[in-house]
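A single protein chain has been omitted; all remaining protein chains appear in their positions.
We call the chains A and B, going by the order they appear; numbering starts again at 1 in every chain.
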Amino acid sequence: MALMKTYKHLLISTRSHLRIITLNRPKSKNAINREMYDEIVCALNEAANDDNIVITAITGAGDYYCSGNDLRNFNDAGGDLGETIKKASSNLQKFVQTFFEFPKILAALVNGPAIGIAVTTLGLFDVVYASDRATFSTPFSSLGLTVEGCASYTFPRIMGPGKASEILYFNKKFTAQEAKECRLVTEVIPHDKLDRVLPELEKLSNLPANSLLYSKALVRNQEKENLQKAVEAECKRLEERWQSEDCLNAVIAFMSRKNKL
Amino acid sequence: MALMKTYKHLLISTRSHLRIITLNRPKSKNAINREMYDEIVCALNEAANDDNIVITAITGAGDYYCSGNDLRNFNDAGGDLGETIKKASSNLQKFVQTFFEFPKILAALVNGPAIGIAVTTLGLFDVVYASDRATFSTPFSSLGLTVEGCASYTFPRIMGPGKASEILYFNKKFTAQEAKECRLVTEVIPHDKLDRVLPELEKLSNLPANSLLYSKALVRNQEKENLQKAVEAECKRLEERWQSEDCLNAVIAFMSRKNKL
Partner (left out) sequence: MALMKTYKHLLISTRSHLRIITLNRPKSKNAINREMYDEIVCALNEAANDDNIVITAITGAGDYYCSGNDLRNFNDAGGDLGETIKKASSNLQKFVQTFFEFPKILAALVNGPAIGIAVTTLGLFDVVYASDRATFSTPFSSLGLTVEGCASYTFPRIMGPGKASEILYFNKKFTAQEAKECRLVTEVIPHDKLDRVLPELEKLSNLPANSLLYSKALVRNQEKENLQKAVEAECKRLEERWQSEDCLNAVIAFMSRKNKL
């Protein structure tokens, strides 16, 4: 195996045929800044291309699983706005594609609150284990934004239209139990037993690799075209939204609340 | 805002950015006669085209939400049968299309029993709140008819094939709780607390309009082609069914029971 890349915002480890990617910006509630977006794509590609890896798990360091897109990303833009928007959209599209094209079994271990893109991408995982302390929210509407992460395609199919509307349109926050009832979460685990999940996944990673990966390919290949269409439509819409008054006002309000704390 | 049309069988009101359409033929259990079909299409188009409106809620006056197609519609036909059937089919198609093309957030407030097309169209709503007194039945088979309202597409996806078969083929009547378990209903509300739903929807109607409506478009656009195919196939089949012995006998039996009461 080639030496693994080192990461600034991720911890990477391997047990048997299980790769574990830990989001590691706990002081920022594991919010994803630009650098971290790139690192996650890179770490997933590394696992995808490593013949030793059968299952990949993503979890978070500290209390949060991941608080989603770091809204400071909106601040950092220098230079031409139109160009920045195009680049952000294309990066987001690449990020989401990396999830739905990921060829290994993909497991989430949601150790705490999950927000925004950290929730929507769960619809692209194979299994989602959640601590009973986890919560799930996608406050797109309150930020003047629109649905992303292929959730416009996956969430109504996973949850049914009603629950998908509540979380995607109405900013409803789901508990772990509610997320299980609507099938976004596969199993809810008492928080103090979370550490039993990774050994279990490690054991499963010893099953015949080709059986697991070919079965996943049979399932996923039927969706890829639809997922590709969904991510393209979502990103195109976000290019407009990011430049909208709705979004500008919401981000300014958010930042001024942040700065007062 | 232009003056609103006045309706014979509907009550229309507006709170903030919420339009409320109340089916108002309580003495006929809000059964939909020909005139009322046209009025519902018209009222939905009015809400669709009104820039002030973000969410539209449909509910029923009196004890019923809606008892479905008024079977007296079968009686009223004058003139050429073939032409009448073609017209009925094309009207039904337009009615159903109005629901799945509706661009605003569409909420049902099911205050009591719902039957037939009032149930199938729920699969085209974004959220469905139901009184614990609501029931849901689509007795197509017992009337010699076949599935309509795009339920041939939406119900198996929302409920899974087993529950969809029970309601669509076997005339099983679901309670509100059963309808929630199979995801046709988003939330069940104790009947005496139903009046809290509209203020909640009114509050949600103040969220950034474009975020809500563009998110809905991202979700719905992926289904439109399939929904269009479904409604066309369903209506074509009904043209045959309406002229069948099965249907004729069932309607005669129904009418003679009615007239004896």
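Quick note on the criterion: a contact is a pair of C-beta atoms (placed from the backbone, for glycine too) under 8 Å apart; a residue touches a chain by one contact, two chains touch by 3 or more.
Nothing here was measured: the structure is a model prediction, and the numbers come from that model.
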Next on the checklist: For a quick check of understanding: of B:N73, B:S141 or B:Q222, which residue touches the chain that isn't displayed?
Outcome noted: B:S141
Item to check | Contacting the left-out chain in the complete assembly, out of A:A114, A:V127 or A:A230 | outcome: A:V127
Checklist outcome for this item: The one of A:L11, A:V219 or A:A253 in touch with the missing chain is A:V219
Next on the checklist: I need the residue numbers on chain B that touch the omitted chain, in ascending order.
Outcome noted: 140-147, 152-153, 156-157, 159-166, 168-171, 226, 229-230, 233-234, 237, 240-241, 244, 246, 250
Next on the checklist: Tell me which stretches of chain A touch the chain missing from the display.
Outcome noted: 105, 123, 125-128, 157-158, 183-187, 204, 207-208, 210-212, 214-216, 218-219, 221-222
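What we mean here is this: only the chains that are shown with their structure count from here on.
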Checklist entry - Cα centroid separation between chain A and chain B, in whole Å? => result 36
